[in-house]
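Removed: one protein chain of the complex. Kept in place: all other protein chains.
Labels run A and B following the written order; every chain starts at residue 1.
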Amino acid sequence: MMDWLQAHPMTVVGLVLWAVGVLWLMPGRQAGSTRPKIPGLLFTAAGLFAFCLSCGKPQTQLADEVMFWVFAVSALLCGVLMITAKNPVYAALWFALATLATCGLFLLQSAPFLAAATIIVYAGAVIVTFLFVIMLAQQSGAAGYDQKSGQSVMATISAFVLLGAVAMTLQQEKLEIGVPIVVAKAKGASDEVAPAQPNMSAMMQASGSGAPAGGPTPPPDAPEEKPAVPGNLLSSADPEHAVGDLKGLGRSLFSDYLFAVELAGTLLLVASIGAIALAPRREQGAL
Amino acid sequence: MPEILITLLTIGVVVAAIPGVCNYLILLERKLSAWMQDRIGPNRVGPMGLFQPLADGIKLLLKEEVVPPHVDKVLYLLAPALSVFTAMMAFAVVPFGPVDDSVPGFLRFIIAPNINIGLIFIFAITSLGVYGIVLGGWASNNKYSALGAMRASAQVVSYEIPLGMSVLGLALMSGTLNLEELMHQQTQGGIMSWNIWFQPLAAIMFFTASLAEANRLPFDLAECEQELIGGWHTEYSALKWALFFLGEYTHMITISFLTSILFLGGWNLPFIAEATSNYPGVWLVKLLVLFGKAFSFICLMIMLRWTIPRFRFDQLMELAWKVMIPLSLANLVMVMFCMQFGFNRWWLFVGSLGLFAAWGVISANLREAELAARPGYVKPKKKAAAVAHGHGHAAGHH
Partner (left out) sequence: MDLPNLPPLFVYGAILVGFVITNLLLAHLLGPRKHTPVKDMPYESGMDPVGDARQPFDVRFYLVAILFLVFDVELLFLYPWAVSAYSEFGIPPELRDTVFAVMLVFMTTLALAWVYAWRKGVFRWR
């Protein structure tokens, strides 16, 4: 911990500056009170800049690098704008933009289906549902109870401590943020290639199960030829059909992670039944 | 010719052509509507009203644009921009002509080739189209706009499910969702391999759900003039209103191309444009065939508008959730069984018809049961029986 603090002063400074900026920009408890925005924006920008400088290494190709930074910084910035927006509609929109920027990052990682899926689920479905709620409940500004219950100081501090922890882990694990993980192209790929597959599949399942990687179907034979990608036992990536494309994803998802898919389906069933059962009935005057 | 120039050429042609085509589609819609209603339609500007779109365009460009003070200015301006952007962006992966060797090298009839998630890209982009509607309705700060936006979003959201589910059968059979490949498989096999033979039900559902996604009649409850003035675009005027319209017509174009490519064999036409036909200028014929198919779908949409009356809102939602979703799921399971056990594909045709009929009977019975549960319900009787019963009743009293 202390080592990390000493080794990465830039990250720490960036995080602190950023947190102060966000705290400054948060809408206050009283609807009427408005702080000047400039200091908050300056702090946020400086913190973001320092944080980004401290983690991540330049890539080989200029275009990739530019794209990565554009998407990454705009995702973070949209996140900040989302939590500091006064109007819930704008907050939802910034959320949508942050999601789109994340999709750009997925595209850079050669995962077009994941990008499209994120757009469909988050931007297309979740946020539209948010907008429904906003139309239903509170159309102009946050409601009174929302402003009273806001714990912006605690929330900001805990969020940035969490972010710091993530940054620390990443820096200690020597995972290079900013270097696109190349799709596993050959069986005997090197260690750098390793994270590609679990990441992609794990994210696909992120909506559902927390099942460990590896399906219920054990590998029929265990030749132990050191699979290129951990947890990728039944399906193998081959040069022509990258894991990122639709077919490769299906092959991996429905052979190695079959059980997880099934669990996700069950979880979704439970979720929908729960939502329907919990929702107040129309006869009670709601909905 | 370098790749980037070809791309720019294609994009230039598409971006320039779509607004023009949309303008003329509006003229077509007015003319066809007039024909169906025994009127004359626009006939003053130019021969047969052919310059009407130009006049309309200039008018819309030069009209006063009212930005009322009660709107949220940023979102008010963003909404039409978003709806045009999403509608036109979805066109990027649609092959609007033959994509093979017969085409001269400097032409490419698709903006972004080889996107292997093809259709999913289109679904993702069109699912963003809801934002244009929701934001337009909310930003306008008008009660009619808000109601229209709410209706539209509930509708668009509901029809996204059957839309996506109806193409799953195709994906199972073809093993791809890339539009170029889907078209290629059908054009290679000739007319007997068109997907409509194996997935007629899916074709109908895809077309219907797309109509609903595009807010076209009979699904235009979100902007029906009699109830909601203009729906979510009540407060829009001049070019911003025109942008909403451009979005809707672009959506129509995309739908008609998609339906032709997915189910009707793309540019394939027996004897005229086959995979084996090889005469000079064959690419032009193929292009025209595909355009012709798309054009007839557009005409179909316009004529549907004056054929089927507008739904009531609860009927609209019931159609999505109680008819199209179960049917598309059943269709998918059917294809799955067919592929698993290697049945002949033609059974799918029979199966589709069977499913359609079966669900018709089931849902009619369910509907009857639901009506019967309502207070004040009078059971309908068969005509002859009712008459006999009535007589008996009367006789018993007197």
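Here, contacts are C-beta pairs under 8 Å (C-beta built on N, C-alpha and C of every residue); 3 or more make two chains touch, one makes a residue touch a chain.
None of these values were measured; they are calculated from a predicted model.
Novice: Return the single residue from A:Met10, A:Val126 or A:Leu163 that touches the missing chain.
Specialist: A:Val126
Novice: Of A:Leu5, A:Leu42 or A:Ala271, which one is in contact with the hidden chain?
Specialist: Touches the omitted chain: A:Ala271.
Novice: Taking the entire complex into account, which one of B:Ala92, B:Ala212 or B:Ile298 touches the absent chain?
Specialist: B:Ala92
Novice: Of the residues B:Ser33, B:Asn141 or B:Ser277, I need the one that contacts the missing chain.
Specialist: The missing chain is touched by B:Asn141.
Novice: Counting contacts across the full complex, list the positions on subunit B that touch the omitted chain.
Specialist: Looking at subunit B, the ones touching the missing chain are residues 4, 7-8, 11, 15, 61-66, 68-70, 77, 80-81, 84-85, 88-89, 92, 111-115, 120, 140-146, 150, 154, 157-158, 160-161, 164-165, 168-169, 171-177, 229, 234-235, 238-240, 243, 313-314, 317-318, 321-322, 325-326, 329, 332-333, 336, 339-340.
Novice: Considering the entire assembly, which residues of subunit A contact the chain that has been omitted?
Specialist: Those residues of subunit A that touch the unshown chain are 61, 63-64, 67, 107-108, 110, 112-113, 117, 120-121, 124-126, 128-129, 132-133, 135-140, 180, 182-183, 204, 207-208, 217, 220, 234-235, 238, 240-242, 244, 246-251, 253-255, 258, 261-262, 264-266, 268-269, 271-273, 275-277, 279, 282, 287.
Everything that follows uses one rule, which is that only the chains that are shown with their structure count from here on.
Novice: Taking the mean of the C-alpha atoms as each chain's centre, how many Å separate subunit A from subunit B?
Specialist: Taking the mean C-alpha position of each chain, the two centres sit 33 Å apart.
Novice: Touching subunit A in the complex: which residues of subunit B?
Specialist: Contact set of subunit B toward subunit A: 72, 75, 115-117, 120-121, 123-125, 127-128, 130-131, 134-135, 138, 146, 149-150, 153, 157, 160, 175-177.
Novice: In the complex, go through subunit A and note every residue touching subunit B.
Specialist: Going through subunit A, the ones touching subunit B are 89, 93, 96, 112-113, 116-117, 119-120, 123-125, 128, 131-132, 134-135, 139, 245-247.
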